[in-house]
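Part of the complex only, each chain left as placed.
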Amino acid sequence: MRPSGRAPDQMREVRFEPGFTRHAEGSCLVSFGDTRVLVTASVEDKVPPFLRGKGQGWVTAEYGMLPRATHTRGNREAAKGKQSGRTQEIQRLIGRSLRAVVDLKKLGERQVVVDCDVIQADGGTRTASISGAWVALRIAIDKLLETGALTEDPIRTQVAAVSCGIYEGTPVVDLDYIEDSSAHSDGNFVLTGDGAIVEAQLTAEGATFDEEGLLRLLRLARVGCDEIFRGQLKAAGK
Amino acid sequence: MRPSGRAPDQMREVRFEPGFTRHAEGSCLVSFGDTRVLVTASVEDKVPPFLRGKGQGWVTAEYGMLPRATHTRGNREAAKGKQSGRTQEIQRLIGRSLRAVVDLKKLGERQVVVDCDVIQADGGTRTASISGAWVALRIAIDKLLETGALTEDPIRTQVAAVSCGIYEGTPVVDLDYIEDSSAHSDGNFVLTGDGAIVEAQLTAEGATFDEEGLLRLLRLARVGCDEIFRGQLKAAGK
């Protein structure tokens, strides 16, 4: 039995509030239950140095957590003077996930920086970030298409992410903080709207798992992502 | 005429949403028009090293701005590896303002860390932060009083802040971003619920002003703070 009373393949309530802030070209407050992440997509008319003059664009991401997003207050990374390894790992993952569904050539020589800031954390902040990031990116790109800055849509398909793990012997989807703390085997799957796997990260600290376990988690991830995909489309007004 | 059509002594809509996040002992989303700051108050059972064993507590503040809170995206301070001088100046101001209305002896050997994170900026982020910080602090202290951790209320009175400046020759209160960008003389006043001045900071880059101007701005600040004080009380359920 899950602490929240959810069925093993049941997601927490997934909500997207598009346009949560006004300055960004695209923005979205995404909630997976009590996990809430504010995502903004900022379009910049420049590309990173390694892409200058190559006729293509870039999509990158940054991730942060407000100090009291968590049960006990964490130190502010800006005050400590550096981002943790965990933060960097997550922002690299978000960036790769988005680039997997964007045609960077069609984007032209511009960069979209996606900022994911966790307002409140209850497990799954990276999967909520990826899922919300697609909505913010979609809105920002739609603006470029409306104004004619872009004539072809560079977004090939949707991308979403969800966590899965073995909680007290049962494979479950979308772990909340309590489940995440006690599960020894868990993973994050990033899937595309057309059914492909973009990223799969499985970790078994202490415990381990086998092919069968891996496939069972992946099946749960497909169920979870399908629900997220529907929410994304609705939020993006499609 | 103000760009927003407001009267010179008219505040933007001031709103406090107490309990915006659930982990912090006190929290509040404060809005001064389009300026929105998420404030959390975290109670910790320890004091900074310089106060250990002195039988008193401490209240301190940290301030941050989400990268895309502003019109164009700013660099993330955690990624740059240091907080700007502006950030440090503001968080020192917030901390001093709160301590001016708290009896640190009555607080006992504990620390309250107030985090002010700007979700959206449109001028006046430091004054909104101070005003919202009092609400978050009030809620957190009320919890300590309810549980009996504190028996006497360490908060002496309210504290609020507002900006004032000379916009196109006219003294106005609560400047928004457009006004702030063109005003050469402006200041921030921090006032207490019993009418005293805690902080006054006036700057005239390019222009200058005299005693008369200073007093006129202060009078506007009193009007503005009175409105904030009423909102704070309501938000704190008093």
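Think of it as A and B in the order they're written, each chain with its own count starting at 1.
Here is the rule we go by: a contact is a pair of C-beta atoms (placed from the backbone, for glycine too) under 8 Å apart; a residue touches a chain by one contact, two chains touch by 3 or more.
Here the structure is a predicted model, which means the values were calculated and not measured.
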_Complete complex - number of sequence copies, 2 represented_ = 6
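The working rule: only the chains that are shown with their structure count from here on.
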_Geometric centre distance via CA averages, subunit B-subunit A, whole Å_ = 33
*Enumerate the contact residues on subunit B facing subunit A in the complex.*
21-24, 27, 34, 36, 38, 40, 42, 44, 62, 64, 66-73, 76-83, 87, 113, 115, 117, 119-121
